[in-house]
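Only a single protein chain was left out; the remaining protein chains are all shown in position.
Each chain carries a letter (A, B and C) given by its place in the written order, and its residues are counted from 1.
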Amino acid sequence: MTRLNGIFTPIATPFRPDDTLDEVALRSNVTRWMTTSLHGLVALGSNGEAAQLDEDESDRIIEIVRAAVPADRPLIAGTGRESTRATIAATRRAAAAGVDAALVRTPSFFKAQMTTDIFVRHFSEVADASPVPVLLYNVTAYTGVNLLPEAVERLSTHPNIVGMKESGSDIGQIAELVARTPDDFTVLAGSATTLVHALLAGCDGAILAVASLVPDACVEMMRLIGNGRLREARALQRRLMPIARSVGGTYGVPGLKAALDLIGYVGGPPRPPLRPVASSVIDIIQGQLDAIGALPAASADARALR
Amino acid sequence: MTRLNGIFTPIATPFRPDDTLDEVALRSNVTRWMTTSLHGLVALGSNGEAAQLDEDESDRIIEIVRAAVPADRPLIAGTGRESTRATIAATRRAAAAGVDAALVRTPSFFKAQMTTDIFVRHFSEVADASPVPVLLYNVTAYTGVNLLPEAVERLSTHPNIVGMKESGSDIGQIAELVARTPDDFTVLAGSATTLVHALLAGCDGAILAVASLVPDACVEMMRLIGNGRLREARALQRRLMPIARSVGGTYGVPGLKAALDLIGYVGGPPRPPLRPVASSVIDIIQGQLDAIGALPAASADARALR
Amino acid sequence: MTRLNGIFTPIATPFRPDDTLDEVALRSNVTRWMTTSLHGLVALGSNGEAAQLDEDESDRIIEIVRAAVPADRPLIAGTGRESTRATIAATRRAAAAGVDAALVRTPSFFKAQMTTDIFVRHFSEVADASPVPVLLYNVTAYTGVNLLPEAVERLSTHPNIVGMKESGSDIGQIAELVARTPDDFTVLAGSATTLVHALLAGCDGAILAVASLVPDACVEMMRLIGNGRLREARALQRRLMPIARSVGGTYGVPGLKAALDLIGYVGGPPRPPLRPVASSVIDIIQGQLDAIGALPAASADARALR
Partner (left out) sequence: MTRLNGIFTPIATPFRPDDTLDEVALRSNVTRWMTTSLHGLVALGSNGEAAQLDEDESDRIIEIVRAAVPADRPLIAGTGRESTRATIAATRRAAAAGVDAALVRTPSFFKAQMTTDIFVRHFSEVADASPVPVLLYNVTAYTGVNLLPEAVERLSTHPNIVGMKESGSDIGQIAELVARTPDDFTVLAGSATTLVHALLAGCDGAILAVASLVPDACVEMMRLIGNGRLREARALQRRLMPIARSVGGTYGVPGLKAALDLIGYVGGPPRPPLRPVASSVIDIIQGQLDAIGALPAASADARALR
């Protein structure tokens, strides 16, 4: 099995009340995730608010996370920037800091110009220059551009491009990505609300925000699909649905951070312009976490007593 | 009349073949624009490839342009970033370098979270912290989010928010922006293909890529509308249409840079992942420039001889 | 001036409580509209719920309306169907019943196939077979397809295609339609919320639901634009905006029918699946009608007494 197959989570970036990086919290969160069955971690993903971080903060985060993730657990870092040049620079710095692979988001500012040819040249030049393997990253909901299967097929022959994360929930597109790339090209899903379908379509794993909250359930899903236990997998998918919707879409990063706080990790405030969710939303998320047994005992008890 | 009313152009950022800033070219371009009837310049706009520039490059560009723009010609600089914190930092640096106003693009990465309330808090905090007046900047085609008239109405009461640039071509929305903001709130259009309609809807000026190529024609358009000479204004609009479409939409920044090269400014290559337009596109653009008399004599002659 | 230039209204179709055509109400409504300054009427438009009528009902409506509209006031009838064959049949029946022109909506069911070539052939065949002049009708909000300026330009040379109604509010597209068609090709606007801009862009008139409620104000708008009184025209546009939004978009046909009831016409219930608006919406619409002086005195008094 390819080293990057499996369930990853894109870790949140905790901030202190003054909006600076909370290094202690970051370290303790990572240490705790390392006690779960997660295959590995992604630093500086979309859910890590990478788009809102300075270059210095980005570098420091990789340094801290790498120190807390054992060498046998893969650490991926997001290194995409709008220019090819800045992407290469960030990728090289991440590689020097010891990441196992770079997850490179499509540039997207000039949407009309972001054709398949442009993407193929961009990712090829990044992969040529990168000291570590590259994963392509398509996240249309945030970027407004779509890295099409045709582009991925062409890029999948590059020796240093080893896979991709497809965050969309279009199972037809995911199936096509799987069909048009080599068997050892890792296709990771990014949408927890359609996880079972993405795995059935041939995905090799997933990078999921909800796996920060219920890592073992996500890993169990892969096992169920691998063993052909489709009925149980579908039942698990239904149980995960409410919390997956909350932190993956409806409430976004602020929702994910509230959920982390509820289960004893440090979420903390998101970076403005993002704002913490309202207390009514915290109640909703707490109920969803409770329903899947993700709340720590004390918290669930407190809720039962209300 | 408010100091920011009038026709501006968002200047291109010239790069050398090794993808570094071409300071000499930038300086010479600006010096030449200062010989036209343009009201002022915008540095680090979308067409300046601001999204693809490092912070150091951004600061250097402002420094160079400010030195070449006389104090009586307004210089605006784009200072929007994804986080409130980084936007404030960039705005302060630009103010310290002497710009007259900051043009602050909406943050947009977490699209689902970018509500009117979020925008109002973000822009208010930026304006609170900015030493210079702030212009809001809505450019949905690039960001995928829309700063609604309701948000602008609320923000227009902030003493340090003096206007906005609306890049869309939805004339109904533009008319609503004009109607819901004070008379001395400057509304600048950003779409050259609907310029005459935006001015008729009450815009106080425009920030136009095509004004880098035919500044006097754009200034003339404002004069015609101001004098109620609608028929002539519409005729001028039709003449501008082909080149406006080319550099504003179809061919984007690479098209604008090719056009600059053709009329004797330094456009040069765009920064990758953007690539220069094909030679067939250069021919199209040359024909469009020729048709509106924007080609220098030598170049037009060469064309005629083919 | 071309005979079809001016302000028209697409008349509503009144139903009795048992969902059958209310012929008496239809006749009395038309008779009353004939006392206003409206240039003419459109029967079987979108707002006439034409899509929900049987062929027999459609024929009967034209018969009734024609009898109540004097020969010197133009009567247009909607005759578009999904097939070319049915469209031709409906157009011939309408012509035989005495309408002055046929307003032919784009077919739209098979959206992916509705290309410019398909549209040109369809409308050409309809116009070839029609005994009366044909107006093209583009209403993307309802059909999901767009009749592009290129198609209209090609069709505008057909001797029996004399104009079009463009219901969209994209002023750029409207300006292009005007620019690419002959001077005697009538371009009618369909969006009241951007009426002033459409007229400034060169439209020769409009077909407006709101003109059923405030016909004289709409006719006044044309006069103001014709006389270059732009400031007053914009002020009038702003006054019309709330009711234009309500009956043109937000509340649709049920809102229009409620408004008709409020000003003493017979609106009556819409045909299911449409349902009457809630009473809270009636209050909103009443307030909007009151604000522009469209309520009859008794009704406005009653409101003032509450």
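What we mean here is this: a contact is a pair of C-beta atoms (placed from the backbone, for glycine too) under 8 Å apart; a residue touches a chain by one contact, two chains touch by 3 or more.
Values in this document were obtained by computation on a predicted structure and should not be read as measured data.
Trainee: The chain left out here touches which displayed chains?
Mentor: Among the chains that are shown, those touched by the missing chain are A, C.
Trainee: Check each of A:Ala179, A:Ala278 or A:Ala291 against the chain that is not shown and name the one that touches it.
Mentor: That would be A:Ala179, which touches the missing chain.
Trainee: Which one, C:Pro107, C:Pro149 or C:Gly268, makes contact with the chain that was left out?
Mentor: In the complete complex, the chain left out is touched by residue C:Pro107.
Trainee: Please pick, from A:His122, A:Lys165, A:His197 or A:Arg271, the residue that touches the omitted chain in the full complex.
Mentor: In the full complex, the listed residue that touches the missing chain is A:His197.
Trainee: List the residues of subunit A that touch the chain left out of this view.
Mentor: 169-172, 175, 179, 191, 193-194, 196-197, 200-202, 228, 230, 234, 237-238
Trainee: Which parts of subunit C are in contact with the chain that was left out?
Mentor: For subunit C, the residues touching the absent chain are 19, 46, 51-54, 82-86, 107, 109-114, 118-119, 121-122, 125, 141-142, 144, 249-250, 252-254, 271-275.
Here is the rule we go by: only the chains that are shown with their structure count from here on.
Trainee: How many angstrom between the C-alpha centroids of subunit C and subunit B?
Mentor: 39
Trainee: If you average the CA atoms of subunit A and of subunit C, how far apart do the two points sit, in angstrom?
Mentor: Between these chains, centre-to-centre, one finds 51 Å.
Trainee: Which subunit A residues touch at least two other chains?
Mentor: none
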